[in-house]
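Apart from one protein chain that is not included, each protein chain of the complex appears where it belongs.
Up next, chain A:
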Amino acid sequence: MTGPRVDLDSEQMGRDLVALVLTVVELLRQLMERQAIRRVEQGDLSDEQVEEIGTTLMLLDQRMKELCEQHGVRPEDLNLDLGPLGTLLPRD
């Protein structure tokens, strides 16, 4: 079954492309964040390393929020419905 009628509006397409790129970036950011949390939980990082990783991820998070604001993309727009697999990013 096809979705709602496709409207070939170049401005909309531009926005959709930005949202898609940001979604992929957000996915990578979340994956890194989870990996970092896992490593912190394993306890094989020094305090300095934890601090550095945490700061980096925090700045990335802030930067993502700024980018979303600049492009008028809401955080909940950053997702893809993968059909039976659910959504690309956790919805909650």
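Criterion: a residue touches a chain if its C-beta (ideal position, glycine included) is under 8 Å from a C-beta of that chain, and two chains touch if they have at least 3 such contacts; residues count from 1.
Definition applied: contacts and distances are computed from a predicted model.
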Item checked: Among "Guanylate cyclase domain-containing protein", "Tripartite-type tricarboxylate transporter receptor subunit TctC", "Putative aliphatic sulfonates transport permease protein SsuC" or "GvpL/GvpF family gas vesicle protein", the UniProt name of the subunit that does not appear here -> "GvpL/GvpF family gas vesicle protein"
Item checked: Touch list for chain A against the chain that is not drawn -> 1-5, 33-34, 36-37, 40-41, 47, 50-59, 61-62, 81, 83-84, 86-87, 90-92
